[in-house]
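Heads up, one of the protein chains got dropped from this complex, but the rest are sitting where they should.
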Amino acid sequence: MKLLMAIIKPHKLDAVREALMSDGIEGLTVSEVKGFGRQKGHTEIYRGAEYTVSFVPKVKIEVVVDEGTVERALETVRAAANTGQIGDGKIFVYDVSHAVRIRTGESGPEAL
Amino acid sequence: MKLLMAIIKPHKLDAVREALMSDGIEGLTVSEVKGFGRQKGHTEIYRGAEYTVSFVPKVKIEVVVDEGTVERALETVRAAANTGQIGDGKIFVYDVSHAVRIRTGESGPEAL
Amino acid sequence: MKLLMAIIKPHKLDAVREALMSDGIEGLTVSEVKGFGRQKGHTEIYRGAEYTVSFVPKVKIEVVVDEGTVERALETVRAAANTGQIGDGKIFVYDVSHAVRIRTGESGPEAL
Amino acid sequence: MTKISAKAVLVAASALLICAHSVPAFAADGISGGDTAWIMTATALVLFMTLPGLALFYAGLVRSVNVLSVMMQCFAIAGLMSILWILFGYTLAFGEGGHLIGDFSRVLAWGMGTEAASGTIPENVFLAFQMTFAVITPALIVGAFPERMKFSSILVFSVLWLLAVYVPVCHWVWGGGWLADMGIKDFAGGLVVHATAGVSALVLASLLGSRRGFPRELRPPHNPGMTAMGAAMLWVGWFGFNGGSQLAADGGAGMAILVTHLSASTAAVVWMLIEWVRFGRPSLVGFVTGVIAGLATITPASGFVGPTGALIIGAAAGVLCFFAVGMVKNALKIDDSLDVFAVHGVGGLLGTILLSVLMSPVFDGPGYDEGVTMGDQLVTQIIGAVATVAWAAVLTFIIVKIVGALTGGIRTSEDEEIQGLDLVSHGESGYDLH
Amino acid sequence: MTKISAKAVLVAASALLICAHSVPAFAADGISGGDTAWIMTATALVLFMTLPGLALFYAGLVRSVNVLSVMMQCFAIAGLMSILWILFGYTLAFGEGGHLIGDFSRVLAWGMGTEAASGTIPENVFLAFQMTFAVITPALIVGAFPERMKFSSILVFSVLWLLAVYVPVCHWVWGGGWLADMGIKDFAGGLVVHATAGVSALVLASLLGSRRGFPRELRPPHNPGMTAMGAAMLWVGWFGFNGGSQLAADGGAGMAILVTHLSASTAAVVWMLIEWVRFGRPSLVGFVTGVIAGLATITPASGFVGPTGALIIGAAAGVLCFFAVGMVKNALKIDDSLDVFAVHGVGGLLGTILLSVLMSPVFDGPGYDEGVTMGDQLVTQIIGAVATVAWAAVLTFIIVKIVGALTGGIRTSEDEEIQGLDLVSHGESGYDLH
Partner (left out) sequence: MTKISAKAVLVAASALLICAHSVPAFAADGISGGDTAWIMTATALVLFMTLPGLALFYAGLVRSVNVLSVMMQCFAIAGLMSILWILFGYTLAFGEGGHLIGDFSRVLAWGMGTEAASGTIPENVFLAFQMTFAVITPALIVGAFPERMKFSSILVFSVLWLLAVYVPVCHWVWGGGWLADMGIKDFAGGLVVHATAGVSALVLASLLGSRRGFPRELRPPHNPGMTAMGAAMLWVGWFGFNGGSQLAADGGAGMAILVTHLSASTAAVVWMLIEWVRFGRPSLVGFVTGVIAGLATITPASGFVGPTGALIIGAAAGVLCFFAVGMVKNALKIDDSLDVFAVHGVGGLLGTILLSVLMSPVFDGPGYDEGVTMGDQLVTQIIGAVATVAWAAVLTFIIVKIVGALTGGIRTSEDEEIQGLDLVSHGESGYDLH
């Protein structure tokens, strides 16, 4: 199994979720994160003093998929999250050696 | 070393933490996340308009353990987080190649 | 490629980000997390009743780097995040098999 | 006899003197300390309705990235309208003038000083009390355009709107204009405040267009508790709004407060029951929307009905406004985002009409002016309502076109809308809680 | 002589006329504009105590998934109690009736209009002022059952409780009932408000059962700043609660405000010092709990003591309520979650008793009624306290049983409790900050 970790723009979350669902993927986990990259943060000015906010709000999606579905899921996320503008984010993939469904104890691909 | 990443129900956090501690595990990291899976979100109705909230609040626990303890930790988390109801969550496991304790610079299993 | 996941003290975030930037690293992702370890939480007392807060606020930095830069990045983070006091945190490293830049579709090290 | 009378006069005069002394200051000039105390309090209460009341009420309903922009809009409108009011607003609304508009006799309140009276209160207190109405009315319209209108356009719109819509209607009804002459009853602003704001909100929202994702993919209110606390402050402040409109501290003011409270309570409970039946659970946002509906609806009637009338008005407000909210969204498909028309417009008009029936002693009301029947009053109220709606709609349409030309379009870009106006328009973020 | 006197009468009469004119409206009917202005203001202030004051105070203390439910409970109680008050509450509490209960002469305030007076204020103002008391008293009990009681049960409970507990006790003490006849002193509701609410909270909490995890594994207050801001609003509003209970704008009202403020300050500072000594650091939640303890305790005494008495009452309140909080939790093991009994019940009773001593000129108090000694007063106060506690406890027990039968149990399921009542009972979420 593989874990896809995608860092995307927050307003693309629903599109990505729906795209993955229509691919037959049934579960994913989302976190609010802040990113730093080519897309820069901004400065806020309060009473004349500048405050640098280096980070941009992003959403991290983690989805574990079967080996066979990795390519497709990767492309699905990429397509759905793409706006063509800087800061669209990244997808990273890595190996997962075990997966267990807590409720049933099922493990491996069945657990997904 | 292995990293166990468990997505669980928020109110099970304390039980899982305590169970891991009595297993001798001394550190873990927790994030607030939102999950999507068989357990569905809900709709909220404001002034007659429906808003779909697709995600359910979950907690993600990340704990890095020595190879030898993986099985036991996995079972400990599963048992403590289990309520038998949909949405109980998953545990994923993957390899960690390095671990460093920032304070001392210790690395490998000693760093945990 | 490797992913460095560092759990650090929140007030060290800016120092670590700047240190990584001067190492030429151009992107990273940050999450607010809570940690449990040797550094203990605290108790809060409200109207005479004790509430145990087991977790300490931490920041998780995830940065994916090219194989060649791992050692250096690891040392950079360690040095910048170190205060010599308990609770300074950990760095974990693991393999990333794919990386894709959503905007361009570039993959592998170019995507970083 | 002359001598005797002289003596009597002297004695009586000294009686008067002591009497005057015991009720200092105002005995001489007809200004009542009690009335003045109450209207100053009411002035504070009505300002409190806008800031923080309305600002919280509206800000809780938007996305978290727009919370500050909504507050800023309320504040900036408060500041600008106040300056405008002392310059031109008050004098054009309440200066003598003619049937359509006042005059320029009171620009900057020049020479008014501390002595001029308006009834039993100082005129400066009357001016200040009315100023808070001129602040909240355009601020109500903020609910039509959050999350997507340019800040500059909002300011220009509000300035023009105050002068072209609020001030004339205010003069017609309260400043001795043609509707006043006809005997219109609008105690605290069913037409002047709520109908004008509600109708203009609808027109503006339809010209501005909907928020991205309307109506299916919007985010729920980011902070319903904030909205509820704003509603609570509006409720309390409304005691000053309606009770103050009596311009005296007497049984009329007391009754206005009582019926205001009862209408709010009833409308809210009715709204709660409808939600409970339809959706299975009653929401806090629903309850407080009912509160505001009840308050807006009783506003024109609050000096003319008794407790029984208030319960009827409240119940009618709860039902009608509830369904109006759905209709604007689903039938008209207009994104009047925070339901200004459905709550304030519909409520204000409903109360304006209903009062002609509920004034009757049959409903424990105080009855009609001499020679006026229920039917007469009803006709007058309808004429007033139609005139106000038409004027507000047409003028708002024209103003929006002008503002569009002046500020190069009134809408922010899609990118800006996604990012949220807090950052885009004001360079700030609402919450940094970590 | 007759001619002369005629002339004198004429002159004097015209003096009177001018005098009457200079103090318009109220000269004729004994209604004072100043008193009316103040009691209308006080009415707004007491509503402000419940909404938003108490709602914020309580909502900040619960888990974040219950914040809206607590607010909703306060709002819904406010709405329902107000309707109930105009229908039956006021007339049963303040209608003439007998020693135990009023009558039905004022249902819907029918015919009261704007002219009827109650002392020097319009009766509608008195009714409205008292209505806000009938709102806050059952709302106080919300602190006993947050996070786990069914919304339907809460509403039915509150309705029955108002009629069966609040209204009779109110009649006994303030409506000319048997305790009034005995000469009981309860200026603003130590018995009527705080003792009834506190005792009933304790009984209800013990019948309802504890929150999951009580007492060891509860979450700390999710938003202590919200609680503190609610306390601040309660503090300010209490000036209307106690100062308004004088029913006039005079030195009695002023003294009530002064001693109220001093008691709040002293109790809070004392609470802070106790925490500092015991826990090493004083908390904000502790300080504001002290504020409320000081306010509740001075309430019955606020018309009968001077500043010196206020400092003593405040200090006593700080110490006693602090230890009462611990005792209810640890000794009684009752999850009166937000300490309604320990703060309001204990405070209200304490003040009721203490005032019989502190009224004395020895403590710069105004002294006793003619022919009444300190001992007499103390006995009367104790009788009143015992009667109120017993009545509230027994009736609450009965009402809870009835409510349980009517609503199929009064408690939510464990699953619902875990999920939080915002979503379960109201379909909403408190915070969507991202």
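We just call them A, B, C, D and E in the order they show up, numbering each chain from 1.
By definition in this document, contacts are C-beta pairs under 8 Å (C-beta built on N, C-alpha and C of every residue); 3 or more make two chains touch, one makes a residue touch a chain.
Nothing here was measured: the structure is a model prediction, and the numbers come from that model.
Participant: Going by the touch rule at the top, give the shown chains the omitted chain contacts.
Facilitator: Looking at the complete complex, the unshown chain comes into contact with A, B, C, D, E.
Participant: Which one, E:Ile101, E:Met182, E:Leu258 or E:Met327, makes contact with the chain that was left out?
Facilitator: Residue touching the absent chain, from the options given: E:Leu258.
Participant: May I ask which residue of E:Pro138, E:Pro224 or E:Pro300 touches the chain that does not appear here?
Facilitator: Answer from the full complex: E:Pro224 touches the omitted chain.
Participant: May I ask which residue of E:Thr120, E:Ser245, E:Gln377 or E:Thr396 touches the chain that does not appear here?
Facilitator: E:Thr120
Participant: Looking at E:Val125, E:Val192 or E:Val285, which makes contact with the chain not pictured?
Facilitator: Only one listed residue reaches the unshown chain, and that is E:Val285.
Participant: In the full complex, which of D:Gly95, D:Pro122 or D:Gly365 touches the chain missing from this view?
Facilitator: Selected residue, touching the omitted chain: D:Pro122.
Participant: In the whole complex, what residues of chain A lie against the chain that is missing from view?
Facilitator: Contacting residues on chain A, toward the hidden partner: 44-49, 51, 53.
Participant: Could you pull out which residues of chain B are in touch with the chain that's been left out?
Facilitator: Residues 10, 32, 57 of chain B touch the chain that is not shown.
Participant: Determine and list the chain C residues touching the chain excluded from the picture.
Facilitator: 11, 14, 42-46, 53
Methods note: only the chains that are shown with their structure count from here on.
Participant: Could you name all chains that are in contact with chain A and with chain D at the same time?
Facilitator: The common neighbours are B, C, E.
Participant: Where in C-E, B-E or C-D does the A-D interface recur, with over half of the contact pairs identical by residue number?
Facilitator: Over half of the A-D contact pairs recur in B-E.
Participant: Same or different: at the chain D/chain E interface, is the fraction of residue numbers used by both copies above or below half?
Facilitator: Different: fewer than half of the residue numbers at the chain D-chain E interface appear in both copies.
Participant: I'd like to verify one number: the distance from the centre of chain A to the centre of chain E, where each centre is the average of its C-alpha atoms, in whole angstrom.
Facilitator: About 53 Å, centre to centre.
Participant: In angstrom, rounded to a whole number, how far apart do the mean CA points of chain D and chain E lie?
Facilitator: Once rounded, the distance between the two centres reads 31 Å.
Participant: Give the residues of chain E touching no fewer than two other chains, as numbers and ranges.
Facilitator: Within chain E, residues 427-429, 434 contact more than one other chain.
Participant: Among the residues of chain B, pick out those that touch two or more other chains and give their numbers.
Facilitator: 14, 31, 44-46, 53, 94-95
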